[in-house]
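Just one protein chain is left out here, and the rest sit where they should.
Letters A, B, C, D and E mark the chains in the order given here, with residues in each chain numbered from 1 onward.
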Amino acid sequence: MIYLTRRVEFSASHVLRNPGFSDEENRKIYGECANPHGHGHNYVLEVTLGGEIDPKKGFFMNVVELKHILDEEIIGRLDHRNISVEVPYFREHVATSENIAVWIWRLLVERIDRRMLYRVRLFESSNNYVEYFGE
Amino acid sequence: MIYLTRRVEFSASHVLRNPGFSDEENRKIYGECANPHGHGHNYVLEVTLGGEIDPKKGFFMNVVELKHILDEEIIGRLDHRNISVEVPYFREHVATSENIAVWIWRLLVERIDRRMLYRVRLFESSNNYVEYFGE
Amino acid sequence: MIYLTRRVEFSASHVLRNPGFSDEENRKIYGECANPHGHGHNYVLEVTLGGEIDPKKGFFMNVVELKHILDEEIIGRLDHRNISVEVPYFREHVATSENIAVWIWRLLVERIDRRMLYRVRLFESSNNYVEYFGE
Amino acid sequence: MIYLTRRVEFSASHVLRNPGFSDEENRKIYGECANPHGHGHNYVLEVTLGGEIDPKKGFFMNVVELKHILDEEIIGRLDHRNISVEVPYFREHVATSENIAVWIWRLLVERIDRRMLYRVRLFESSNNYVEYFGE
Amino acid sequence: MIYLTRRVEFSASHVLRNPGFSDEENRKIYGECANPHGHGHNYVLEVTLGGEIDPKKGFFMNVVELKHILDEEIIGRLDHRNISVEVPYFREHVATSENIAVWIWRLLVERIDRRMLYRVRLFESSNNYVEYFGE
Partner (left out) sequence: MIYLTRRVEFSASHVLRNPGFSDEENRKIYGECANPHGHGHNYVLEVTLGGEIDPKKGFFMNVVELKHILDEEIIGRLDHRNISVEVPYFREHVATSENIAVWIWRLLVERIDRRMLYRVRLFESSNNYVEYFGE
């Protein structure tokens, strides 16, 4: 069993607000991230797969293939976007890094065998990141 | 003469659009950065001052003092903001990194002796940055 | 279950010496780190918590709250300090990264639910780090 | 139980080709990495050990000792080398990062107690890495 | 006048040998880089242009246009290549970082106005880089 990780980057904006909370509650819960005009990040996404090495090829998946999947499924949807406005799911769910990571997992598991998908790690900045393992 | 640089970071969103251009022109000139919903970055700002070392203190300005100026003048205005919407100057000027760097210079030169201010460097991402030397 | 990590930095000095060892033994065991005048590092601390996402808030703990705990419990005690001299515990225990990581864990577990605290990772330099999971 | 990681770097070249495949197959499987003239990387290797802290020394292995083992066993064999040509094992196996990581594990387990060796992580570039845990 | 920098990366191999020197001289001058089988790097190239901001567009050149030029002129020629073997110029000149930087400058000056091209910076590793300003 070997683990393969690919890192990609996307630039996006978001707002942390739950319309079910009052303005005051949103400000208290999310601080300056609740600014209704939004703000943004250079997000860094690392996706890790696990598999058994094919002895002839020397890998279980070419990292370029993984890159193509990430470009199609994630970068195409999030890069240079306002996540809270343009991604339907995040019109109804707060676009925290935690929720974005789970949403990325659910998209990837449609394309990648569930037994192979190991971890989604999402950096909002160099100082904060979240990880999701599918359960 | 010695040069002192302080690095700070802010997370902001922006849109690259000149209302004087048509939608098609904006899209052609700015590409996906013209997305009217905006997108964002973890900007990194490096400000460099030059001065003569005070022989008793061993510096010409304490880097903590420079940090306070940057926090007050720049971070307070840009961090967790939508630059194109919330900063009055950028309602009338396109919020490119180039224009933001010149705008930062002009704010800083109100607080820091012009002969001491040497360079403003602004990273929009790890792969792109601009520099302005005041002329 | 999602994992949230916050990274903070502190600048400190230390000496690696066990007074129970002879000078020669200390030099043999700790090499140049045994220099009695001390030396220092820009330590980087990453603390990881695990929890279930609150569906309304979109997280289990605001990363800013985690930052405040780290500032109060760790940064306030270690930043710009001589760990081997100023931290009582390390007057009686060698201030290796391994021991500092365990000491950080014990401080944090007083503030953070044990079931939530997942990992303490401490970088002494860009080339060396230790990790502790509480057992 | 504490985990200790040491990071080292080596510069090497390789070719991804399996002589059992046709040129066309190699090109299809490995893309531009199949270029028979080779290409190269600044590989970054992180090796993680796990052990119990010796209460007198404050560690289970001095990180300098780990560095010496990595220098002797890995850097000496791979740094400034053409892996596909100069390392006998990789004349018969494709020098993918996956295969290199497993090969590094097998060399290290000759020098380091199997119960102590926890993980080999190998970065081919800042965007791709593999991990092997010995099984 | 503002300066714009774009960073790109390429993975390549090379050998440092001057056929006009004996093997012993090559080994003495270039050390382990003289290994005739070659070795490689993840090179990082930063190209800096200087120009006056177009007041309508907010820049003098779109960084995406600069990226396209670098992809066509440099990445296409060097990425996943053996520079010493596959680039005609480096069959007759030693492929040091210094010579590669000057060669990159000469290619770029065919595409970019000489008065706009300011600096070529080439990192061979995170610890070594060279810079060329055209004279």
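Everything that follows uses one rule, which is that contacts are C-beta pairs under 8 Å (C-beta built on N, C-alpha and C of every residue); 3 or more make two chains touch, one makes a residue touch a chain.
All figures in this text were calculated on a predicted structure; none of them were measured in a lab.
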Which displayed chains the unshown chain touches: B, C, E
Residue touching the undisplayed chain, where the options are C:Glu32, C:Glu92, C:Glu110 or C:Glu135: C:Glu32
Missing-chain contacts mapped onto chain E: 16, 18, 20-21, 29-31, 93-99, 101-102, 126-133, 135
Chain C residues touching the omitted chain (full complex): 9, 11-14, 32-33, 35, 37-42, 79-82, 85-86, 125-126
Interface with the unshown chain - residue positions in chain B: 1-8, 48, 53, 56-60, 62-64
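Basically, only the chains that are shown with their structure count from here on.
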Cα-superposition angle relating the copies chain E and chain B, to nearest 5°: 120
A-B or A-C, whichever has more C-beta pairs in contact: A-B
Whole-Å gap separating chain A and chain C, where each centre is the average of the chain's CA atoms: 29
Distance between the centres, which are taken as Cα means, of chain E and chain A, whole angstrom: 34
Residues of chain B whose C-beta touches two or more other chains: 126
Chain contact graph, described as a line, ring, star, complete graph or other shape: other
